[in-house]
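All protein chains but one are shown in place.
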Amino acid sequence: MPEHTTASRLRLSGLCFLLQILTIILFAVFVRYSPEGSPSLCSQQLNCSWKNQDSGFQHPRFRDVHLQALLGFGLLVAFLSRYGLGSTAISILIVAFAIQWAVLIQGFLYFFLNGKIYVGAQSMVSADFCTAAILISTGAVLGRGNPVQMLLLTLLGVTLFTLNEYILLSLMGVSDSGGSLTVHTFGAYFGLMVSRILHQPHTDKRKEQQDTGHQPDVFAVVGTIYLWIFWPSFTSATTVRHNTEPWAVLNTYFSLAASTLATFVLSPVLYEESILRMVQIQDATLASVAMMGMAGEMLVTPFGALIAGFLAGLIPPLGFRFLTPVLRSRLKTQDTCGVHNVHGLPGILGALLGTLLTALATADAYGGRLELVFPLVAQGSRTATDQALCQLCALPITLLLATLGGFLTALSPGSPNSDSSLALSRGSPAAKRPAEITSC
Amino acid sequence: MPEHTTASRLRLSGLCFLLQILTIILFAVFVRYSPEGSPSLCSQQLNCSWKNQDSGFQHPRFRDVHLQALLGFGLLVAFLSRYGLGSTAISILIVAFAIQWAVLIQGFLYFFLNGKIYVGAQSMVSADFCTAAILISTGAVLGRGNPVQMLLLTLLGVTLFTLNEYILLSLMGVSDSGGSLTVHTFGAYFGLMVSRILHQPHTDKRKEQQDTGHQPDVFAVVGTIYLWIFWPSFTSATTVRHNTEPWAVLNTYFSLAASTLATFVLSPVLYEESILRMVQIQDATLASVAMMGMAGEMLVTPFGALIAGFLAGLIPPLGFRFLTPVLRSRLKTQDTCGVHNVHGLPGILGALLGTLLTALATADAYGGRLELVFPLVAQGSRTATDQALCQLCALPITLLLATLGGFLTALSPGSPNSDSSLALSRGSPAAKRPAEITSC
Partner (left out) sequence: MPEHTTASRLRLSGLCFLLQILTIILFAVFVRYSPEGSPSLCSQQLNCSWKNQDSGFQHPRFRDVHLQALLGFGLLVAFLSRYGLGSTAISILIVAFAIQWAVLIQGFLYFFLNGKIYVGAQSMVSADFCTAAILISTGAVLGRGNPVQMLLLTLLGVTLFTLNEYILLSLMGVSDSGGSLTVHTFGAYFGLMVSRILHQPHTDKRKEQQDTGHQPDVFAVVGTIYLWIFWPSFTSATTVRHNTEPWAVLNTYFSLAASTLATFVLSPVLYEESILRMVQIQDATLASVAMMGMAGEMLVTPFGALIAGFLAGLIPPLGFRFLTPVLRSRLKTQDTCGVHNVHGLPGILGALLGTLLTALATADAYGGRLELVFPLVAQGSRTATDQALCQLCALPITLLLATLGGFLTALSPGSPNSDSSLALSRGSPAAKRPAEITSC
């Protein structure tokens, strides 16, 4: 057994080495910094219409570049409160690799020109959104895959995320600045499908106990505060302009406040405990940012944000109470950190709300903001109804890509269900050594 | 007893529901986002002279909007180090409700026009200052009121805070950009008066032990670092301009540094312990930001900030040693988190220092900054002495409103001293079930 552990340690070491060398070579061949004075490089390409919309406000992007590492780390702290410190090292490995890989993959799609990828602050922010989606996927699988599998999940997840984002934002012209669909929904269902395939009947029972083990609430406190402080800025990363009021930021704050009250309304009714745990407030917080991802910049009245936030805050308590047991027993899908309740469902509802708001969008209500939120509608090349249809179609496409991608990822070499040389042998499946797996 | 607990849980749930629905309805009827291109909306009103002074620098405000949630959370972490994790959930509920309510109440006073309240980034920053004051009040009462009482305290506290701020800033033209009076002094004495009325002889003895229980210092470390990093920006929120040196920020940093040394000077003399606890350094930090609230932008020399900070740092050790026991035994006022020592007294001293500096203010020393700090003096409609008198009068007004308001709040329906249906029955007063109370 110890020999096997040594082999498994060295395999991770070797895989990290190979991936890093591969990335360095690809960077050396393809990646260069954007030359100065060419912020609008992207506009020379046909397929980056969503980037064009950015080209006018370089400064907010640049200003925020020092915040870009925050997005993923907020999620990371949130997961610590559900799963404990053991998951940190592997999560940071995933962040470190996903950022490099996302710069490469997204670079080929968006910033490729004359045989080179020109990266800049924009690339890092885009890569960070991608990393956030991968971390959400990880949240569904934590403690059930070994580090090697997690790296493969990252490798394929980044690629599929970029494909989905490209189809939605560039080809279909969907507005989803905060990533209700691209980040939250994609991340959740991709991870859930991987989790479903990795399911092993006799190991999940023991896990079940571990899941419900109460982690110290200190991480939930830190996670909640972190999300309140920094997330509203991310939801609105692409809509902040110099002379407009930051509606997306304000909408997100209002919805955070309302979702917190919703938890206080519903939790005492559903649970017998007299004590409201901090992790439940954190769930409400995450759910409302997932809900506001698409709708945040579309809501034109504050009370709309309050209602949406209140509804979002109702989802996690209901989900954990009624849906998670069904998922686990009927659908054989373990969801370690409950990403279905705090990212998946709120993301879908956010997309539906966004579709509704798009259909109702009028130039009167939006004024000059219409050009920011729905550039194609403002230019007259689409009606609001067409745009709403596009937004609606984006939902099944995302779900399809996420589940199909998750299915393929879980079956790929490296998974315990396959016979690849990279995989652990069937005789000692990953789930049997939780200490090693979850700690590294 | 369990039945009663269930009833109490459901009453909180119901109250949250009612308050959220009420807020949503009021938002739906009254609150709209500011239309674009009208940053100076406020100037159309007569009663917002203090807001006019802001209208020129929209950008710093906008830039800082993602930081606005920080203010209250800094206090929240500071209280965790005094009272432990049990107080977090209820504190976050208070933050969530106070922000919504403050937007409404302040909106009626400052942003009401044509039957609508027009909110924007400014409203959120103002609401956050209000939330900070309410959290300070909460610090005096933590563990002694039930959640229902805390919500009523929030409801009335926000209203009284707004009234006091309106009288001071708009009617009297007082300069108090960092809130020495409006935030720290008001919050502390409002909370202390509520605490005094809630006093119940036979329950306080047990509490006493809990107060002095040593919470793990990790929260004090986090709280101190947090305050050092973020608070200086808040003290100066209204005085940052493009081309002026950020004196208020620098003054606050210098005073933070000096107050830390003051604690190292005084604590070993007053206490026998050889170990300086982190929470004492945190107290010095809080005291010096309360002190700098009004004077921060008025000090024109760095050594003045060092002296003021040093004096502020002496207050909490002296207060905890000599004043808190007197408050508790003679005045029957329990002060859970010591807000009198770290907010109340330093706030009053800060106001007196601010008055002195105002009286000494000359156009020579301030230069172009005079218009920012004392717009009425710069416009010639007041002499520096008149302004100083106004600043001085603001202190008794704040104390009067805070104590009177606290008195009325504690006697209002919901308190254990009243017979309201919302209140807990006298037979099982709030203070008898500390676990339930402090945890939710």
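Per-chain residue numbering starts at 1, and chain names A and B are given in the order in which the chains are listed.
To be clear about the criterion, contacts are C-beta pairs under 8 Å (C-beta built on N, C-alpha and C of every residue); 3 or more make two chains touch, one makes a residue touch a chain.
Every value quoted in this text rests on a predicted model; they were computed, and no experiment measured them.
**Q** Kindly state which of the options B:104, B:281, B:337 or B:376 is in contact with the chain not pictured.
**A** Residue touching the chain left out of view: B:281.
**Q** Among B:117, B:306 or B:353, choose the residue that contacts the chain missing from this document, as touch is defined above.
**A** Going through B:117, B:306 or B:353 one by one, B:306 is the residue touching the chain not shown.
**Q** Tell me which residue among B:261, B:378 or B:393 touches the hidden chain in the full complex.
**A** In the complete complex, the chain left out is touched by residue B:261.
**Q** Considering the whole complex rather than only what is displayed, give the residues of chain B touching the chain that is not shown.
**A** Residues in contact with the chain left out: 63, 217-218, 221, 224-225, 228-230, 232-233, 240, 242-247, 249-250, 253-254, 256-258, 260-262, 264-269, 274-278, 281, 300-303, 306-307, 310, 367-369.
**Q** List every residue of chain A that touches the chain not included in the displayed model.
**A** On the chain A side, contact with the omitted chain comes from 5, 8-10, 12-14, 16-17, 19-20, 23-24, 27-28, 31-37, 59, 62-63, 65-67, 69-70, 73, 76-77, 80, 85, 88-89, 92-93, 95-97, 99-100, 103, 119-121, 124, 218, 435-436, 439-440.
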